[in-house]
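Apart from one protein chain that is not included, each protein chain of the complex appears where it belongs.
Right, subunit A next:
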Amino acid sequence: MIRLEHVSKVYKTSTRPALDDVSVEMEKGEFVFLIGPSGSGKSTFLRLLLREEVPTRGRVYVSNFDVAKMSRRRVPRLRQSIGCVFQDFRLLPTKTVAENVAFALEVIGKPRNTIVKVVPEVLQLVGLDGKEDRFPTELSGGEQQRVAIARAFVNRPLVLIADEPTGNLDPDTSQDIMLLLERINRTGTTVIMATHDHGIVDSMRRRVVELSYGKVVRDDARGVYGVGR
């Protein structure tokens, strides 16, 4: 599903590599936590999968895409098969809940009748049915993140990338979001989640890949946040 082979990334502005000879493989349907302190390379890792960045060395595969080598013209296809959720939700304040979700389909040219059908379905899946016409500012943080997840998932991506999705939420709400991500994972979607949240990682007991100074220092099949520290 996802494979990184000896991937290094050196930014022009930095002498130290953001990623240093990283090789990782993730299977279809896996739930993977990506942990490590700030600056350890988590964001770079995720950006490489989305081809927001190109690796300095090594190869990156997502599904059938040879991400590092692919032409710019095919990048949208790659991104259509990956959903993204962020700490800051990134919703459009001028659009309603339903419009925010529909936006993701509109801009990739899905026909209207498809949009009308799948948007309510996914809103129900994330537990926001009845709030279609609210605006993001009228929602709680947890609800806003649900909208963001609905938007990321509405096109049924193969992979869902979540970059600190609970970073702005209280522990209870975070738990709800994790349940939602688990439910999405059970549909066969690979979920990769970068996080600092010890509690969540420890309670979920999923695969943990830890990065430190751009290297993979730990890869446990059913790990916790900090063993032996």
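Just so we're on the same page, a contact is a pair of C-beta atoms (placed from the backbone, for glycine too) under 8 Å apart; a residue touches a chain by one contact, two chains touch by 3 or more; residues count from 1.
As a working rule, contacts and distances are computed from a predicted model.
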item: Record-based protein name (UniProt) of the chain missing from this complex, from "2Fe-2S ferredoxin", "Alkyl hydroperoxide reductase", "Cell division protein FtsX" or "Tripartite tricarboxylate transporter permease"; value: "Cell division protein FtsX"
item: Contact partner of the left-out chain, one of A:9, A:79 or A:146; value: A:79
item: Touching residue (missing chain; options A:104, A:181 or A:216); value: A:104
item: Interface residues of subunit A (partner: the chain not displayed); value: 50, 75-84, 90, 92, 103-104, 106-109, 112, 151, 155
